[in-house]
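Every protein chain except one is present and positioned as in the full complex.
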Amino acid sequence: MTDAATDTILAVQHLTMRFGGLVAVDDVSFNAKRGAITALIGPNGAGKTTVFNCITGFYKPTVGMLKLMHADGSVYLLERLFDFRINKFARVARTFQNIRLFQGMTALENLMVAQHNPLMRASGMTVLGLFGYSGFASAEQAAKDKARYWLDRIGLLERADDPAGSLPYGAQRRLEVARAMCADPVLLCLDEPAAGLNARESAELNELLLFIRTQHAVSILLIEHDMSVVMEISDHIVVLDYGVKIADGAPQAVRDDPKVVGAYLGVADEEIETAEAEAGL
Amino acid sequence: MSVLSTPSSKARFDLVSALKRALLAALVAFGLFSLMIGVRTHTGSNGALFLEGRPGLLAIMVGIVFVSTLARELILGERQIELRSLVPPALTAPLQILPKLAAPALLVFALIVPIIFYQNRYMLDLGIMILTYVMLGWGLNIVVGLAGLLDLGYVAFYAVGAYSYALLAEHFGFSFWICLPLAGILASFWGIILGFPVLRLRGDYLAIVTMAFGEIIRLVLLNFQTLTHGPDGISGIPRPSFFGLPFNNEPGGFAHTFGLHYSFTHRIVFLYYLILVLALVTNFVTIRLRRLPIGRAWEALREDEIACRSLGINTTNTKLTAFAMGAMFAGFAGSFFATRQGFISPESFTFTESAMVLAIVVLGGMGSQIGVAVAAAVMLGGFELFREFATFRMLVFGLAMVLIMIWRPRGLVATRTPSVFLRSPKEVDAEDVRRARAKSWSWRRARHD
Partner (left out) sequence: MEYFLQQLINGVTLGAIYGLIAIGYTMVYGIIGMINFAHGDIFMIGAFIALITFLCLVAIGITAVPLALFLVLLVAMALTALYGWTVERVAYRPLRQSFRLAPLISAIGMSIALENFAQVVQGARVKPLPPLITGGFTLTHKGGFTVQLSNVQIMVVVTTVVLMGVFSWLVARTRLGRDMRACEQDLKMASLLGVDVNRTISYTFIIGAALAAVAGIMHLLYYGVIDFYIGFVAGVKAFTAAVLGGIGSLPGAMLGGLLIGLIETFWSAYFSIEYKDVAAFSILVIVLIFLPTGILGRPEVEKV
């Protein structure tokens, strides 16, 4: 193992995803650094969410390798794990573009559900819990404390016992992030966390994400449309367009990349060439 | 003048449009009923059909549709979409606090029913029947209400329980007390066998498959003559004993042992308390499970399966446990049914039974224990009241299911008590959540959808 390898939490290698004849993601490779915020950006239909769904086990990639490396050196091949196992074993947690909270359950319950697996073990796969095993009570108290910590962190402690569906939109976004954090992930994947947020909410979210990265040493991979969010908090940016990676690097470098500008503003290829010529490339 | 004329012209306009709508409804009703109600087919003595015109009945039915549509239009007007407002809050509010007050009251009442109605065999039998359905409702509530899996073949597990006991008793002479747990285990075993392959399916596919499974079990019971005696059923199923003491007039019987005068009612009362205990066990276990991680996972599954998977919850196993648990309680109830009746046949396990239990759960409010109990009592009580109108009551029953879905899709008791809380458990009305969400979300969604 080289230093570079241990420094990397997620290595995406030659990821290709086809739906019938449509190639949604075409041979994309990139690395996400441990303890960093990596952003995946690109115009609509660039294949960002598909990459995400491959990483989080909702799609099985057609071709490619997704290597997740824990700090203790254990390696998980995500394309071979599927479904709930990605979260349970590889400890990758995610949020969704169209917030998927358990609407009818309270904020606290949402965070408790996220701690399902450890609680299940503590309740002796339900059997011990059913007969009032004391070890379960303490495990549940610990889970509640953890939930309380995150609720406090996202400013929702007061509304812990309110149904998630009745919370304001911005609060729901934060709650979904907190829920993912309660699953104790090593890699947190956020699908457009700032979508639909106003400037203040967006700033709060940035703060939360930076807090998660620095205080909890959790690596973050996020999809984002909002360039201000991306530029402000990302350490590393990967740009996709039509399923192909067109740029990969530090925020400043990516922002100045004419190909990225072209993809976002929709300029023709010749214009890119002119732009490149003007930029002295 | 113009100020005054505005409301009256508006009223006139309302009347005209209401009349128009009512006429249209009457026209549709005429089309629907013209042949089905207006003409009755009878079988003649030679086996051929002959017709009988019923214009009067047809006119009455169309008239009813006209008048009721007109009344609805005039009373509700534009508000007709919100059917919920039809019932004043004064009426629904008590319904919401019902759980807290009614549960202990109902329990006490259930306990003293045999004392009040000791002389009334009919009421005791009705009580036993209601409690059987309460138990089935609570069992199915785990599957439908908590886990959100629409199971239309629930009666299959009831049948498995009943036949398990009947056959084990017939062939091996096992007693009720040995068979009761065995029936539950066998039923949940069947639940797992069926559930394992089909629980990956989407919600509505699951409904159809479980319904097909219910029919398969019934048809096998009907046709596997050598084992089940087919349509003749199994009779002479042993009655339960009071922990070994039979209910008879013999020296070793229940009455003699306790120095009582022998009475047939002893057994009935015993059966009553037996099903009460079984139902309460179901209730207790369900309440317990709801507060455990598995119960929370069930509810989370009902809310959003994809989110569950993203949180590392093994959805297949979680569904399977709900399915097996529900099946187990149906199995217990089935073996109770067998021992109470002393006779079972496939006729008792038709799709209608599944629909009944489902309706109890839906009507009561999915996930609400007290709601299910009340719904079972109301529905079976209503069924008994209209005993003479056997086919009418099923017609009304079907229509009621539709109306309840429109009026209160989450059932009569739509509140839910959180399974865990930091400060105090607040009752949550599912409909309110939905509405609040629809209101505050519309503009945000438009932005990124």
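Every chain is named by a letter (A and B) in the order it is written, and numbering of its residues begins at 1.
The rule is simple: contacts are C-beta pairs under 8 Å (C-beta built on N, C-alpha and C of every residue); 3 or more make two chains touch, one makes a residue touch a chain.
Remember, it's a predicted structure, so these values are computed and weren't measured experimentally.
Touch with the chain that is not drawn comes from one residue among B:41, B:235 or B:257, which is B:41.
Remark: the omitted chain is touched by one listed residue; of B:23, B:108 or B:216 this is B:216. Within the complete assembly, residues 28, 31-32, 34-37, 39-43, 47-51, 81, 83, 144, 148, 150, 152, 197-198, 201, 203-205, 207-209, 211-213, 215-216, 219-220, 222-223, 306, 351-352, 355, 358-359, 362, 366, 391-392, 394-395, 397-402, 405-406, 409-410, 430, 434, 438 of subunit B touch the chain that is not shown.
Everything below uses one rule, namely that only the chains that are shown with their structure count from here on.
Averaging Cα coordinates per chain places subunit A and subunit B 42 Å apart.
Listing the residues of subunit B that touch subunit A in their complex gives 285, 288-289, 292-294, 296-297, 299-300, 303-304, 306-315, 321, 416, 418-426, 428, 430, 432-434, 436-437, 440-441, 444-445, 447-449.
Within the complex, the subunit A residues that touch subunit B are 56-58, 83-88, 93-94, 96-98, 100-106, 108-109, 112-117, 119-120, 123, 126, 129-130, 136, 140, 144, 148, 151, 157, 160-163, 165-166, 168-169, 179-180, 183, 192, 195-196.
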